[in-house]
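Here the structure comes first, spelled out in structure tokens, and everything after it is commentary.
Omission of a single protein chain aside, the complex is shown with its protein chains in their original locations.
Note that the chains are named A and B in the order they appear, and that numbering of residues resets to 1 at the start of each chain.
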Amino acid sequence: MNNLAKKFHQDAAHMAENVALRNVIATGLGKYAEGRDKKIADFQDWQKARETASQIKRESLNNLPQNIQQLTEKLTSRGTHIHFAATGSDVCRIVLNILRQKKAKLMIKSKSMTSEEVHLNKALEKEGFKVVESDLGEFIVQLRQEPPYHIVFPAMHLTRYQISDLFHDKLNSQPTENPETLTMIARQNLRSQYIQADVGFTGANFAVADTGMISVTENEGNSRLCGSLPKTMITLIGIEKVIPRLEDLPLFLPMLATVGAAQNLTAYNTLYSGPKRPEEPDGPEEYHVILLDNGRSRLQKDPVYREVLKCMRCGSCLNVCPIYKSVGGHTYNATYSGPIGSVLMPKLFGMAAYKHLSFACSLCCACRDACPVKIDLSHLLLKNRETLSSQFAPKYEKLAFKGMSALFNHPLFWSLGKKLAWIGQKLHPLIEGSAIDPAQCWTATRKAPKLVWHSFKDLWKKYKS
Amino acid sequence: MRITLFAPCFIDALYPGIAMKAVKIFENLGHQVNVPEELACCGQPAFNTGHWDEARAVASKVIESLWDAEAVVLPSGSCTAMIRKFYPELFAESPLSEKACRLAEHTWEFSDFLVSHLKVTDLGAVFNATVTFHDGCHGLRELGIYQQPRELMSHVKGLTLVEMEAIQCCGFGGTFSAKFPEISTTMGDSKINMALETGAEYIVSNDSSCLMHIRGLADKQHRHIKTIHLIEILASNE
Partner (left out) sequence: MTIDFQNILPKTETEYTAMVNLFANKSADLTTRFVKVFTQREIGLYLNTLATQEKWVSIASHHTPLTDESVIAVPVPCLWTDQGYKIEELEKVSASITGCDALIAQTGSVMLSSRTAGGRALSILPPHHIVLATKNQIVPDLPTAYRMIREKYSPNYPSMVSLVTGPSRTGDIERILVLGAHGPRKLTIILVEEV
């Protein structure tokens, strides 16, 4: 077992004990689920929406190189600087170059999981630049110096009391139990930073190929401010986020809001087609768009795993996942948590390192049914397991399954095996649940089921005669 | 009708009474039952753990034995899903492909077979208790079985069904329960809490593997809730 896997087990065990935190998560996701179901009901045909969205994404990914070319041509024609980043460190290098060129000191950021993926903040801070997260949830977790807990709800693991203490500690604010007052503390604190920032940074939810536009979805308006006030704007986007046409947005935007945030639409869905135009009064003078690959084009070439690139990062698979609810976001120790993370992390960042995530799933398929673009996540986890078991399974496990196949396939072995197991179980209570119990992984927390002397096959034979 | 009852490994070794009751239910309805004595397992444990070759070794025997049966019925949603959904994929490019697809077409989960295929909903059962129902995930999401067991229970005299707050996995998940006992147990606890909140005396399910997990947890922690397979209720005339 590697260190990541060990830590996963340890943290999962801690979460099992932490009933209070699990309740915070359950309450948050409970509120979400109620709202989401109402918003889904507003659609005339939600299943058809899912099917259509899935087809458009699939079509788009099949033609990914052409779509990217169209996107970049259009964006370039309006004066946007396009950068291709093959890896995460390329992104950091590109952003550092822009900051140095602009003699920037402060960069204000809106939410971007892709920037988490490439560990951008760390790289910039190491070089002496100040980076401020402006999304309220991200602002909170940045003050706590921890990664977001969830793809969409970064601070969902914290209560208002903890946030009040945090603000009191770090911002010298008066303690308060009022979420509105807490929000206003963050608003006040960030206002001057938007104005002082040399560079505004955003993530993106879609890139529209045929008009050459970047689409950013948000609720707070912080991303709009990042894209309005600083003189230089940077957007980081994974290459898989390209959609073919402007007319696809009226489908994707309400779907993303519905499953991502339990809203009909989020407050701001903004399209950026380039830097400030000469006749416009404001906006950034320079606009840089960084297109990140980081393993995505490798997945695009695999017809099975291409499906996972349909993901819009809405978080709805996390929200329905009983594993996520049990272990929480930080236990995954991965940029992308929950079912999408368990599929993606091993494929993008190393099968060996993240293999435990592919097995940490009861295959309940709730994620697949919740996914707005119909990614068969549970099946992709099975595919991960197939690859992993042929490459990394311990010898004893392979041997055990070979033995089981033989046992199941020979009626004599099977019937003898049942009798022997019955005899063995008579002695089991002596050690049941203890450290020397070979079935300890079951019996430490559960009673073992009782084997019977007369199996169904025995009863059936008797009944027939 | 000639019904092939395939009682999977854990029902054979742990809960033979459930399969015997299924036999009696079908015979009382005037059908002929046969049991493939040479088969023990559908191959799902190996398949779900990623050992697909070992799964194929077990599954190919099932296919050869049952592909030309009239109807194959299993008292387990999970094993049924294995045959119906995953055999065709597992044998997609093999000589057994056609037989695997044939088998998938005439394989049924018990409650689904009664309601959707035989169109039987009232078995004249009597069961005086308040119960809650746990949907096994594979039956629910791979096979779309939701209404069928509820339909059958609605005709059981004396039975009151109270639903849990949410539909959620019990945390069994086959080898997952042994590889990640800390998570599996947390999920099972949450399931038991939800069931207890309904005030029901029993958790009923059409999947024995889920019940085995829930039972094991409840016994270890001395939590007072009984577990029972749907078939036992349908065969009851207390």
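Definition applied: contacts are C-beta pairs under 8 Å (C-beta built on N, C-alpha and C of every residue); 3 or more make two chains touch, one makes a residue touch a chain.
Because the structure is predicted, anything quoted here is derived from the model rather than measured.
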Would you list the chains present here that the left-out chain is in contact with? A
Which residue among A:Glu220, A:Glu307 or A:Glu386 touches the omitted chain? A:Glu220
Going by the contact rule already stated, which one of A:Gly28, A:Gly88 or A:Gly338 would touch the omitted chain in the full complex? A:Gly28
Residue of A:Met15, A:Leu124 or A:Leu249 touching the missing chain in the full complex: A:Leu249
Of A:Val95, A:Ile163, A:Val308 or A:Ala360, the one touching the omitted chain in the full complex: A:Ile163
Which parts of chain A face the unshown chain closely enough to count as touching? 24, 27-28, 31-32, 42-45, 48-49, 52, 55-56, 59, 78, 134-137, 140, 153-156, 158-160, 163, 179-180, 182-184, 186-187, 190-191, 195, 211, 213, 219-222, 224-225, 227-229, 246-251, 253-254, 261, 263-277, 279-283
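Operating definition for what follows: only the chains that are shown with their structure count from here on.
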Distance from the mean Cα position of chain B to that of chain A, given in whole angstrom: 32
Complex contact set, residues of chain A against chain B: 9, 12-13, 15-16, 22, 33, 322-323, 325-327, 359-366, 368-369, 382, 384-390, 393, 397-398, 401-402, 404-405, 407-409, 411, 414, 418, 421, 433, 441-442, 444-452, 454-461, 463
Flag every residue of chain B that touches chain A in the complex, lowest number first. 7, 9-16, 19-20, 23, 35, 37-41, 43, 45-52, 54, 57-58, 61, 137-138, 141-142, 166, 168-169, 171-188, 190, 212-213, 215-217, 219-220
